[in-house]
Every structure is written in structure tokens, then in C-alpha cells.
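Missing here: one protein chain of the complex. Every other protein chain is in place.
Chain naming follows the written order as A and B, and within any one chain the residues start at number 1.
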Amino acid sequence: MELSVQDREYMCSGHVGCPGCGAAIAMRFVLKALGEKTMMIVPACCWSIIAGPYPQSTLKVPVLHTAFETGGAVASGVRAALDIKGDRETTVVTWAGDGGTFDIGFQALSGAVERNEDFIYVCYDNEAYMNTGVQRSSSTPYGAWTTTTPGQEWKKLRKKNIVEALVAHRIPYAATASIAFPEDLVRKVKKAKAVKGSRFLHIYASCPTGWRMPSELAVKIARMAVQTNIFPLYEVENGVRYTINYMPKGYLVREYFKLQGRFKHLSEADLEQIQQMVNEDWELLLRKAGVSPGAAGPVTKID
Amino acid sequence: MTHAFVSQVSTPFIPRSTTTTESNKTGSWRFLQPRYDEKTAPCSAACPAGEDIARVEMLVAQGLFKEAWETILQENPFPGVCGRVCFHPCESVCNRGAFDEPIAIHTLERFVADTAMRYGLQPQRMALPPKSERCAVVGAGPSGLAAAYFLARLGYGCDVFEARSEPGGLLRWGIPPYRLPVPVLQWELEHLQALGVNIRCNHKITGGFLHGLKDRYAAVFLGCGHYKSPALGIAGEDLSGVEEGLPFLERVRSGDLPSLSGTVAVIGGGNTAVDVSRCALRLGAKVLMVYRRRRQDMPAFGHEIQMAVDEGVELMELWAPLSIEAHPDGFRLSLQKMEVVSEEGGRARVKPVPGETTAIVVQKIFKALGNTAEEPWLEPPGEIAPHILHLADTVVSRREDGLVVVYGGDLAARSKSVAHAIGSGKEAAMALDLYFRRGWDAIVEETARCRVGPGPSLSMEIYTGGDRCRRNPHVVAFEEINTDYFLYGPRIIQPRLLVEERLQGFSEIDLKVSAALAIREAERCFNCGVCNQCDNCRLYCPDVAVCRDTSPQGRHINLDYCKGCGVCVVECPRNAMSLVENETGGRP
Partner (left out) sequence: MKKVVEGSHAVSEAVRLCRVQVISAYPITPQTHIVELLSEFCSDGSLNAKFLRVESEHSAMAALIGAASAGVRTFTATSSQGLALMHELLHWASGARLPIVMAEVNRALAPGWNIWTDQTDSLAQRDTGWIQLYCEDAQEALDTTIQAFRLAETVFLPVMVVLDAFFLSHTYEPVDIPDQADVDRFLPPFKPAFSLDTAHPAAFNQLSPPNVYMEMRRDLQDAMEAAPEVLEHIEGQFQSLFGRRYGALEAVQCDDAEIILVTSGTITSTCRLLVEKLRAQGEKVGLLKMRLFRPFPYEMLKRRVLRARKLAVVDRNFSFGACGIFAQEIRAALCNEPKRPLVFGYVAGLGGRDVTTDILEEIYWTTKTTAHPESESVWVGLQQPAPAA
């Protein structure tokens, strides 16, 4: 089946993302959906580098690189300037990594969303501080190795549920998306573009370098994250209306974990525990979406 | 008021881009390289005629029925026939079978041919320049006709000599109309004749024929088939009323429909036995099929046996005929109970169970055992010699006078099937062309180059330098398919006449399918190893290094930028790409 995604390209070759960079794929899709009337605010993240050094830019839309924690605020300012200039057409987008979203930039994001600033905030999530060399963030999942959670100190805390945090703001539109589901992703970006007020997109963007896996699996692993319920695809309107976009086939999380070096230390017991956590989160999501677990297809069971 | 000092303070020098990243040739990072690398689908490797099935299904899915038909015609002049009578070994190796159910390749082949027939399509053929050598073909059965077809396409003039009144051989005289209606065969024969193949019917060839051929022909293809039935070797088999199976089928095919009554015994377990049984059933008899081994050991196609059973044929397994005697009600057929001693390659070896015999009284007996060549000189030479080549489905012999004799079809093929006969004819045409153009020594090596996957099936498209040349012979395994791109979907159900309807006459049992259903079925196809332009490689490339172009591939990898991540290769749903060692640029 051919995927119907806009042909127009807003990203150039020659950017300096790692081979198989999920964040680069995410950017391509998002810009295809948004088109040229877009301004990108990029706080510190891998994309600060990927986008190219002076005097280059890999994107064919304006880009404003900003400080790490400022994604929500700088976008607010750009939006305000465009508003006062009477430009209602241009979409202002903050393009931040998980560190700049979940951690250091959370305050500015929360502030902007509380003010219902008219912009799209995209978090491309690669689950750690990758640009600085794989340090744990509050987005790093339970079980993961990072350079700051080495050896037996692997992260034993859950990943922050950022979408639910945004939903608690009653944000007009929040959605998860994955580079492995381009049509869903593009549809959500287009939908977000049409909504007024704050919009949040949480895009799962694999990182072969930081996840210690072969680069060719970048998309496959992102797909598996969805198939295993580790990263469900759903959207929430006005903080209350949940829609689950993908009912998984009930793959075991183990399949996802065993492909990545960052999880290689985990025992069967650990994996079982993680499976329970994933099941629990999924059932919680189903309840919020008002779907009875039976109707939603298989919830993964451990044999 | 003017800004007097604006001119004194220059435009600020800030980090602001003025160019793109395209001057960074990130291709230098690469140590592996993706490549468009179309591979071989297991179905096409299993097809004795070497059809490019993965591509055919792709074209059907796109609604390009004419192109699909022409693609089949590259390898097989008889899609309408094969879409009906082929035993479709392709389906049993279909990778989709490991996912849900195999693609209904057989049904789709017939659909494509029927569509072409319905609209009276004329195939677009590449015209190779005419050659001076002329060839004779003996026997207008599937192998002879295929040989003539491929020779004609390669530019050779052909005369086909057929003993019977109409061409087709077994297709015309051996296969009952409920499996293969005559108009289908006739339509495909018209195309063959349109290519310039000259078929001379009622022209029986004798042993002396080969002498003196040298003056008129450079080569002769012998594809006379096996029409002679061996003896049962039991008492009473020559009694009047004990008939051979094939002549009976020929009578039915020529429109002579004798009325049968009572019980008919058919001795044998091959396709002829099954066809005889089912014809007898339609002519009013109760039919017993007597076979010395088990049902699963029968050489007949399983689905044919099943249909025979559905229609009411009764199987008597593990009974061997002992003798036939005249009986007031017909014949008394004595039978010996057999038992399985051992299995060899899944086929039982049997021996009599001492003392256990029985006898049945029947009104008629048909003998339908294996057949042999009608004349000994039609059999290919068995010896190994420098002037004799034993190819997969043919034997090529170079006589001292320079005439080349090719033995094909049932006389030489691995297996007796229409598809093998077609493959045999193709192999013969290829061998002769090679002999004429490149010499005797080129035949073995060059035919091997034209194998579909590991062979032995051959591709005329590869031989003539078509796009299929680019295919990697690697046969795509199920594990190499990215099944994430496919949804489970039920296989099309071949619509058929009800059993009661079938028994009313000789109408074709398998019914037509609609274009909508055919497209849906073809969409299920993984198109193993064949690019269907899904564009995933371009879509997912993190480096925007896959570019569309006007080449047959439709796109190329821009090696200036490709970092060799391999995402395109993994996300190719059908394994039409490979990640290989760097060919150009990048680190060694």
C-alpha cells in the first residue's frame, strides 16, 4: 500500500544528523504537512546541530534557534509579533527534544499552554539527552541505560507522561505520533494546524546512536513501540475527548526491548515487570478513551 | 528626520544562514550503501514456465490488466490454458502463506487471460529480426507449440506437424471441457499463428521423417508426448469393452458423448484416471477408481482428486487388479489387497497382502495407467555424449549431418505437466538460438544465466535482455518481507458450479471472478522482491537522498548525501533493496 504523504520537500540533504536519525524523518513529515508558511523555533536539542552550522540551514522555512528552556516562550513572542503585524497565516512551531520539553523547557511550555498561545509545540522524543551524549531525561523509559544511568544504575523510574501533563492544561489539541506512521502523523499535524490555540504533538523519534541499535531499524523500532503499546497513538481534544488511533496487535514489549542495546542488561523478570507497566498504562488510556479493554483487541499477556 | 548614524553602524554580523546544507556531502560518512536490488519471488522460481508472477500481480493490483497479460506472455503463450489447468506449484511456496493464505495466483492468471480474451486484446511484442534458420516442430501439444512460439519470437520460421485434425495435443484431446473449454485454447492458438507459426495438421510423422530434414530445417523439436498406454499385464485386459483412458477422453473431446450406465472401474491414479472418472460420471456411470497405492500417493493433482470425490467418484485405495473376466453383467474385476511396506519420498511402496483378494462386478473398465511414447525413436537418447546435452526439461542432440534434434515435453521434462511442457519448449527455443548464434558450447552456460532464481525454470525476458535481467536470483524468504506493511486479508474464494450443476454436463466448473475481486486479491500479494513503486524508500529517507527520476526504477539514491543508514532497505516492504558494501564514495 502506498502511503499518501505530500511530495513537497522542505528539508535539504547534507544536514548533519546521525545515520538513521528519527528526528530528521520527523522533521521531514511535519514540514510536509505544514508547508512553507511556517516558522520553526528550535531550542537546544539535536536539531540545533542537525540544522547545520553558520552560514547554512537545512530547512526551507525560517528557523529561530533559541536557548534550551525557551521553546514555549520564544514561540509566544514570535506569535505575538506576527499577530501585531497582522500575519495570521503563518504557523509558529516550537521544535524541541524531550529534554527541552519534559525537563528544562517544561515551565515555559506549561506557561505558554496555560496562556493558550496560538502555536504548535512539537516534542520529538528520543528519550534522553542525545545531543550531549545520551544522558537520562525524565523522558527516558524505565529500564534504560544512559551514560548517567550506567551499569546497575539503569533507570528504575517511569517515563514522565508528557501528553497527560499537557492534557491537564485542557490544551485544545494534544496527540502522539510516530515516524513509523507517516499518514497518521501528517494527518495530526494538519489537524493541529487547523486548531486555534496551543497544540502539542509528541512525536516518537528513534535514535539509533543513543539507543545502541543498528541505524536501519530506526523506523521499525518506532513502529514496534506503537505495536507493543509502549507508545500508543492517540489524540485528545480540549483535554477531555480521547481518540485512540491504533489498536495494537498485542506484540510483546520483549520484542521491542531485545533489539536495543540500551536495554540489554534487563532480565526476564525486569521485562515482565515492564510488560505489566505497559499493560497498566494501556488500560488506563483505554479507560480515559471510554473503550472497554475487551473491545480494544488483545491486551498483551505474558506467557 | 534621518538616521544619520545608521550608515556608521554596519549591518550586524549575526549567525544567520545564507545557504543550505547541500554543500555538506554527507555521503562520505557512508560505509554501507543501499541499492535497488530486485529479487526473485518464490512463486516465479517455482513456476515451471518461469512466469514473473510478482510483477503480474503488481500490475493487476494497479488495474493494468493488459500489461499483466503481456508480462505473462513473455514467458508463457498459454495463460488462459494455464490459468485453468496448471497445478500451480507457485501457490504452495507463496510467502503470503506464512502470513495468512497464499495468493490465488492461478485464479488471477485466468482472470488476466480472460480479460484479454474478452476485450480481444492484441499483445505488444518485441519483434526480433528474422533469422535464416528454419525449424520443424513435431507435435502440436503444449511443448511443441511453446517451442514454436518462442522460436517465432526469436525470429525463426517454424513448421509444426500435427498428426491429429486440430492442434493442441493433450490440451485439445486429453483435458475435458469442464476444465478447459475449447474456445480458450483456440483463442491462444490464434495468437501463436499470428506470430507466423505454421501448423500443419493431419500430418503424421514417421520414423523416416528425420532423414532428409537437413535440407529444409536446421533443427527439429520432438514433442509428441506419451500417447501409448502400457499393458496392465493381467488376464482379460484385452477383452472388448476394456478401454484405454486417453482415447476415451479424446472421444469426449471430439463431441462423441457415449451414454454410460451402471458401475465403471477406472484403473490408475494419474490425472488421466481422474479425468476419465469424472467424464464417466458425467455420462451417467457410477465410478470406482481402483489404485494400488494410497490416495496421497496418486500422481494426480490433489485438488482434482478432491473434486472427483466431491462429485461422487469412489476411491478404492490399496487394491491392485489381478484379472478381468467377462461377466453377464459386464466384467468381473479381481483385486489384490496391497499394504504399505515403506515410504520413499512420501510415496508408498506396497506389496500384496497374502490371501486377501476380492472381486467386483462392473459394467465397464478403463485403463488409465502412465503412458509412453508412441514410437521408440521419439524417446530421447539416454546416453551421455559430447553431442548430447541433457538440460532440465529437454535433451538436445546434434547429429552428424548437423541437424539438431531437441526432445521435449513429456518425452524429456522433469514432470508431466502443461507448465513443464511450456518450460521445455522455451528451453528448446533458447538452446537452439544459442546454438545458431553462439555455438554449441554456449548452450549450458547461457541457459543457466536465464534461470529464474536457482532454476531450473528459465525466463525468456531475461534471455532477451528485458528488465527482468536486473533481478537478483536470490529467492525472497518470508522473513525478508516487512509484514508491517500488510494487513491480514482473506484469500479470494474461487467461485465454482455446485456439484449438482457440474454433473449435468461438461460446463466449465470454475467461474469467472470480477475485476474488483481480482484487484483486491492481487493487492494482497507481497510482490516479493519486486518494486511496486510504493516510494517508502524516498518517504523515510532521513537524508532526502532518494530522488525520483525517469529510469525504469523511478528513483535513485543520491550517493552524495546517502549516509548508508539502511532505513530504506528495512522499510522496503518487499525486499526489493539491499544494503551492500560501499561501491562508490564513502569510507572503504
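Throughout what follows, a contact is a pair of C-beta atoms (placed from the backbone, for glycine too) under 8 Å apart; a residue touches a chain by one contact, two chains touch by 3 or more.
Here the structure is a predicted model, which means the values were calculated and not measured.
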| item | value |
| --- | --- |
| Partner chains on view for the chain not depicted | A, B |
| Full-complex contact with the absent chain, from A:Q107, A:T132 or A:N238 | A:Q107 |
| Candidate in contact with the missing chain, chosen from A:T70, A:S206 or A:Q260 | A:T70 |
| Chain not shown, touching residues in subunit B | 1, 3-6, 8-18 |
| Subunit A, residues in touch with the chain not shown (by the definition above) | 36-39, 41, 48-49, 51-54, 56-57, 59-67, 69-70, 72-85, 90, 107-108, 110-112, 114-115 |
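Note that only the chains that are shown with their structure count from here on.
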| item | value |
| --- | --- |
| In the complex with subunit A, residue positions of subunit B that touch it | 15-26, 29-30, 482, 484-486, 523, 533-536, 539-540, 542-545, 558, 560-561, 563-567, 569-571, 579 |
| Contacting residues of subunit A [partner subunit B, same complex] | 1-3, 5, 9, 11-22, 24-25, 28, 51-52, 54-58, 60, 63, 65, 179-180, 182, 208, 214-220, 223, 227 |
